[in-house]
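Data block below; observations after.
Here the complex is missing one protein chain, while the rest keep their positions.
For subunit A:
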Amino acid sequence: MVYIVSWDEFVEQSVQLFRASPQTTRYVMKYRHSDGKLVLKVTDDKQCLKFKTDQAQDAKKMEKLNNIFFTLMARGPETDITEVTGKEQTVQPPKRGRGRKQ
């Protein structure tokens, strides 16, 4: 299986895959300290998505993906993950701040 290069693409496709087949999809993280390598895999045994990195900054991104998957898997595939992805949260605080100042 070919590794996906773009992180955003990997996240989008893996969430889609899980939502399409929540019963069979698993999310695997493999970490090899001696080589400093991190491989993420999402598969439903039919389709396989992989992402490989040796960058510490990608580990930070992975934290968000972990968050997404913990939420989806513990609460069910229909759960709204916009809160978890933090995309909306980054927009909201400045708005609130302006409101208070006025």
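Going forward, contacts are C-beta pairs under 8 Å (C-beta built on N, C-alpha and C of every residue); 3 or more make two chains touch, one makes a residue touch a chain; residues count from 1.
Following the convention adopted for this analysis, contacts and distances are computed from a predicted model.
Colleague: Select, from "tRNA (guanine(10)-N(2))-methyltransferase", "Signal recognition particle 14 kDa protein", "Nicastrin" or "DNA replication licensing factor MCM4", the UniProt-recorded name of the complex's unshown chain.
Modeller: "Signal recognition particle 14 kDa protein"
Colleague: Determine which one of A:F10, A:Y27 or A:F51 touches the chain that has been left out.
Modeller: Checking each option in A:F10, A:Y27 or A:F51, the one touching the absent chain turns out to be A:Y27.
Colleague: From the list A:V11, A:L49 or A:L72, pick the residue that touches the absent chain.
Modeller: A:L72
Colleague: Since one chain isn't shown, list which residues of subunit A touch it in the complete complex.
Modeller: Residues 18, 22-23, 25-36, 38, 53-59, 62-63, 66-67, 69-77 of subunit A touch the chain absent from view.
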